[in-house]
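Note that one protein chain is taken out, while the other chains of the complex remain in position.
For reference, chains read A and B in written order, and residue numbers begin at 1 within each chain.
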Amino acid sequence: MSDTTATQSFAGHVGYVLRQNPITMIAFGMLAFLLFCAAFGPSLVPYDPLASGAEILEPPSWAHWFGTDHLGRDVFSRVIVATRLDMAISVGAVALSFAAGSVLGCAAGYWGGWLDAVISRGLDMIMAFPLFVLAMGIVAALGNTVENVIYATAVINTPFYARVVRAEVNIRRDAGFVQAAKLAGNSDLRVVALHIFPNALPPMMVQVSLNMGWAVLNAAGLSFIGLGVRPPTPEWGIMVAEGANYIISGEWWLAVFPGLWLMFAVFTFNLLGDGLRDIVDPRQRR
Amino acid sequence: MTDLSRRRLLQTGMVSAAALPFLRVLPAQAQGSDVLVAVNGQTINSLDLHRTGTNRPSYQVAVNCYDRLVSFGTKPSMGGGLEFDYSKVEPELAESWTVSEDGLVLTFTLRDATFQDGSPVTAADVKWSFDRAVSLGGFPAVQMKAGGFTRPDQFAALDDKTFQITLDFPSKLAIPDLAVPIPFVINSTVAMANATEDDPWATEYLHQNTIGSGAFKVARWVPGEQLVYERYDDWASGPTPAYQRVVIREVPSAATRRALIERGDAQLSFNIPSKDALELSEIMDVNSTPIANCINCVGLNTSFEPFQDSDVRKAVAYAIPYEAIFEAAAFGRGAPLWGEETERSDIAWPRRTGYMEDLEKAKEHLAKSGFPDGFEVPFSISLNQLDWMEPTALLIQENLAKIGITVTIDKIPGADWRTASLVEKRLAFHLEGFGGWLDTPDYYFFWAYKDGHLFNSSNYRNEEIEALVDNTLHIPVDHPDYASNVQRMFEIALDELPRIPLWQPALNVALNGATDYEFWFHRQLDVRPVKPA
Partner (left out) sequence: MSARARLIGARLLQAIPVVIGVVVITFVLTRALPGDPAVYFAGDAADGASIAEVRARLGLDKPLPQQFLAYVRDLVQGDWGDSLSTGQPVLSDLARRLPASLELTLIALLLSCAIAIPLGVMAATKPGSWRDHLCRVLVTAGVSLPTFFTGILLIYIFYYLLAIAPSPLGRLDFLYIEPERVTGFYLIDSAIARDWETFGGAAKQLVLPASTMAIFTLAPIARMTRAAMLQALSSDFIRTARAAGLSRRKILFGYALRNALLPVVTTLGMVFSFALGANVLVEKVFAWPGIGSYAVDALVASDYAAVQGFVLAMALLFVALNLIIDLLYAVIDPRIGFESA
């Protein structure tokens, strides 16, 4: 199998899936929009997201599209500016768990034996914790910062990656192409990293996009409890959490707009995950 | 008995206390005006105030289910309704009392009262209860000490109806300190029957049971869910309460609490956010009583370098946007404490400070100080008190940036807050909201301005204040030195500014279908006077 035909057929398959599935196409469009907001949002918003103003709790208007909050800050500006931080949290958390999960999964799957036993039990242990409460505990113990929210989210996500990688590596460690690579004089590390691990990438990519959405929700949940970013930094979760207290008194815009935006982002990641699954799942090829 | 007939029986209000074990949730609407449903956001974690680990919301059990020797009178409140009157001490379980010439011996005569099990209240019960209050340690012992009560040998039961306290030194705080929730009177016979060798004060039994002579007893208590009071019809120490039952429901979400009171599913919502108080006051009764002897203030910790400079402290005081904070954090509920000082001749406290938002003056002071180019400092707030601390911190942060002081806001978890701010006093720049139960300015200074004392989170020490407080704390308010001493304290504190007062917070209580709520210094719900509207 030559590389060019493989690439071509893969590109053709991607094109096919996208044509077949307009929603995946839309999801890519939505992702592009989010990335645009993250990159250029802060320089485009109409107001300083931190500046308090005289118009307190104003409903949405032409001047303030999403209304103003209890300190007179413009909700629209805060929502847009928060995109960068929320994306950073989810990307950071997912990248960390991806890396940690890959290393642990490869080690457990390739070498097996006691190493596998230790790593697997360790992962079981994390899974046996109620995950959200574990994340709360980690943030509470390490301190209330964005970095720690990322670490906590990464820790609770790691077992999912590690398990996928372990399974993929495990079934291939005695495969013919692995034997061949070893006979050609490649070291174990090289064989794992360059020959076996790439096979685990497709299922992991699906996990990544699903986890991105989950990471955002997790950070939002932590904010709802009061753990998470420092004020006055805008962040969707904390805006929804604070705004939620205002719904009953009629100031619905405080929670609804950040909530919709948050939903939009998570929605995008989830749709992407489904699309990616169709792309990497050979059963979808007909 | 079928459900229907059970319901009908409840509706007619015929259920006797004997049926209670079978009725573990008491119907509210079915009962009409006989039951009060009150909601609050906190958990009651014990029925025994003296026990180690009993939290603040639990104090209401001591108030409603037990009697003390004395209580305070009431007066109309500027926040609506009535509030306690510190100047009038009134009888509760004690019918009358005398104070010896030298002020050292207090002799109380008890009224004819019976405990909820029918046995008479005797001086021996009072003695046992007071011994317990000073012996179990913790906060109760500290509060008893404030009135000069430290050892069991100070208390004596002269006969069944006469109880005597001997003080080590005369103090104006002694009798008022008997009206705080701590020295409540327990049925010592029942308690001792349930005491063990390891637990001589029956803390395990009293933790789960109320055995007092008070207006109510606890019929059912499920921590984290609800507490149900059942009226004691033979209460001797006051007028019979209007409600047969009072259900205290714990509802953690403030938004849910608001929906409940607005819809009328609860008749009383205790300690509601200021914003709700402002908005609900248009459609129902809301009492917003400024809390006596309580001040929300900014703490400037004098162990940290920039704040050792008096000009820095003044610069901060002039940079605070008081008015905006009062509107954003308190929605105008409470009493403002900034701006022109009222006449120095009076000794009202809390009082206006004379400071106001004036960025020019702030810049002048900063320029004169050792930090003309500003500095960076973390500003600590408590996660448990975000409702007022967060908007306050954000507005202060914004204004300080204008004079060159860079502030980062640090949210500290509730469990760590007391350790960090009060016990270890390691927060450089923070918010603090101490309120004294006993309502005299010198009592506030004792806790908040004396070196090493708990609420002096600023690590402040001033020799003159130390001496002034020691000399003033126990002398009567009509003593010739009293007023001048207190005025001198004000003068020093407001010039040195280790704490910058912002406003006097209010305790907001919404009533929808109930009336006659009274505010008490202990900031807990006293359900005894509340009546159906």
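The criterion applied here is as follows: a contact is a pair of C-beta atoms (placed from the backbone, for glycine too) under 8 Å apart; a residue touches a chain by one contact, two chains touch by 3 or more.
Everything quoted here is computed from the prediction, not taken from an experiment.
Participant: Among the chains present, which touch the one that was left out?
Facilitator: Looking at the entire complex, the absent chain's contacts are A, B.
Participant: For the chain left out of this view, which of B:Ala157, B:Leu178, B:Val251 or B:Val530 touches it?
Facilitator: B:Val251
Participant: Pick from B:Leu178, B:Leu260 or B:Leu366: which residue touches the chain that isn't shown?
Facilitator: B:Leu260
Participant: Where the complex has a chain not shown, which of A:Val75, A:Val229, A:Ile248 or A:Leu276 is the residue touching it?
Facilitator: The missing chain is touched by A:Ile248.
Participant: Tell me which of B:Gly224, B:Pro239 or B:Pro480 is the one touching the absent chain.
Facilitator: Touches the omitted chain: B:Gly224.
Participant: If the hidden chain were put back, which residues of chain A would touch it?
Facilitator: 20-23, 121-122, 124-125, 127-134, 136-138, 140-143, 213, 217, 220-221, 224-226, 237, 240-241, 244, 247-248, 252, 255, 259, 262-267, 270-271, 274, 277, 283
Participant: Using the document's contact rule, name the residues of chain B that touch the chain not shown here.
Facilitator: Against the left-out chain, chain B lists 3, 6, 23-30, 35, 37, 43, 45-46, 51-56, 137-143, 207, 222-225, 247, 249-253, 255-256, 259-260, 262-263, 265, 383-384, 412-419, 423, 447, 454-455.
In the analysis below, only the chains that are shown with their structure count from here on.
Participant: Using mean C-alpha positions as chain centres, tell me how far chain A is from chain B in Å, no decimals.
Facilitator: Those two chain centres are 46 Å apart.
Participant: Can you name the residues of chain A that touch chain B in the complex?
Facilitator: 50-52, 56, 70-71, 140, 144, 226-227, 230-232, 244-249
Participant: Touching chain A in the complex: which residues of chain B?
Facilitator: Per the stated touch rule, the residues are 253-256, 258-259, 262, 273, 275-276, 279, 324, 327-328, 383, 386, 390-391, 393-395, 397-398, 408-413.
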